[in-house]
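In this view, the complex is presented without one of its protein chains, the others remaining in place.
Then we have chain A:
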Amino acid sequence: MIASAHSADKKVYEISRLTNEAKELRSAFMDGRSKLMRLKMESTIEKKVAEKGLEISEVPPKKIRIKRQE
């Protein structure tokens, strides 16, 4: 009885520790995600590659599709 009460208590501490860890990871994930979202936005990339003299194409890319012959 006493032993199981103690083991239950221990689990509570463990849960609270893990909750905190989850919080930390969630927060870290959000930090990373925000940074990524901003970096991968076309307007950001456009500014970055402008330094290298690249700009957005005026014409769309061409896809070549082969018609399969039966």
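Methods note: a contact is a pair of C-beta atoms (placed from the backbone, for glycine too) under 8 Å apart; a residue touches a chain by one contact, two chains touch by 3 or more; residues count from 1.
One rule holds for everything that comes next: contacts and distances are computed from a predicted model.
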UniProt protein name of the chain not shown, from "PadR family transcriptional regulator", "Cell division protein FtsI (Penicillin-binding protein 3)", "Dihydroorotase" or "ABC-2 type transport system permease protein": "Cell division protein FtsI (Penicillin-binding protein 3)"
Contact footprint on chain A, counting only the chain that is left out: 8-9, 12-13, 16, 23-24, 26-28, 30-31, 33-34, 36-38, 41-43, 56-67, 69
